[in-house]
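Our next item is chain A:
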Amino acid sequence: MSLRVDEAEYVAVLGANGAGKTTTLRAVSGTVRRSGTIVFGGKRIGGKRPDAVARLGIAHVPEGRGTFGELSVWENLRLGAYPRRDRAAVRRDFDRVVGYFPWLARRRDQPAGTLSGGEQQMLALARALMARPRLLMLDEPSLGLAPIVVRELFEILGRLNLDEGLAILVVEQNANVALRASKRAYVLEVGRIALSGESSELRADESVRRSYLGY
Partner candidate 1 sequence: MLAFTFSQLAQQVVSGLASGGIYGSLALAIVLIYRSTRVVNFAQGEMATFTTFIAWSLMHHMSYWPAFVLTLLIAFGGGVALERVVIRPVERAPVLSVVILSIGLLILVNGLSSWIWGSDVKSFPSAFSTRPIRVGGVAFSIQDLGVIGVSLGAVALLALFFRFTKVGLAMRAVALNPGESELVGVRVGWMLALGWGLAAALGALSGMMVAPSVFLEPNMMLSVLLYAFAAAVLGGLDSPLGAVVGGLTLGVVLNLAGTYVGFVGSELRLAVGLAVILAVLLVRPAGLFGRTVARKV
Partner candidate 2 sequence: MSGRLAWSLRLAAVGVAAAVAAALPFLTSDFLSFQLARMGIFLIAIMGLNILTGYTGQISIGHGAFMSIGGYTTAVLASQHGVADYWTVPLAGLLTGLVGLAFGVPALRLAGLYLALATFGVAVATPSIEKRWEGLTKGSTGISLLSFHSNHWLYGLTWALAAGLFVLAWLIVRSRLGRTFKALRDSEVAASAMGVNPAFYKTLAFGISAFYAGIAGALYTIQNAYVSPDTFPITLSLYLLIGAVIGGLGSMAGLLAGAAFVEFVPIHASGIVAAISPFDLNTKSAGVPSVLLGLVVVVLVLALPDGAAGLLRRVGSPLTRRLYSRPP
């Protein structure tokens, strides 16, 4: 299986449950044993531990968000910037992130576990942004969220990709939303790439939609 994300590119990975989408992300971030070659920015990262991968600029927002429920909103964000040493830039990023999600400032001392599902997803995204990543990976961000929240989330992702040149790799079950947002897409089936191409083309192709994407 061979997958590519270019700089500032927005790529979606689709497929049914169990197709291996989550495992793909995990292989990149190092949370699962993998074989083969994984190259990031010219460097091979296949043997690196997850914390080393994160320090190289890959932010992985896992399935279920992975926020630290017992820590406050602000502490979660601070953790996002953990490996960074440039204090002034971190503060600027904090303001920037609050710009995307204004409510974060109001609720900074609230335990993250008391936020709603949508808010936790936003917090997880905000936390990932605090690391100033070059590649942002999200695993099923729309899971369990109301459509209006999903739309808001993907709108923000779109802005991040366009305005800041952030490369995004998103794994989604909701193929419709993902294809509208992304530039390219891969469709996985049982651990292999069944299909790949421009998102607009895949979306337009009715037979593809029906057989692979279920709508």
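On the choice of candidates, all candidates are chains of the complex that A comes from, given by their letters.
Heads up, the rule we're going with is that contacts are C-beta pairs under 8 Å (C-beta built on N, C-alpha and C of every residue); 3 or more make two chains touch, one makes a residue touch a chain; residues count from 1.
These figures come from a predicted structure and were not determined experimentally.
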| item | value |
| --- | --- |
| Complex member touching chain A, one of 1 or 2 | 1 |
| Chain A - residues contacting candidate 1, complex | 29, 31, 49-51, 54-55, 59-60, 62, 66, 68-71, 75, 78-80, 82-83, 127, 131 |
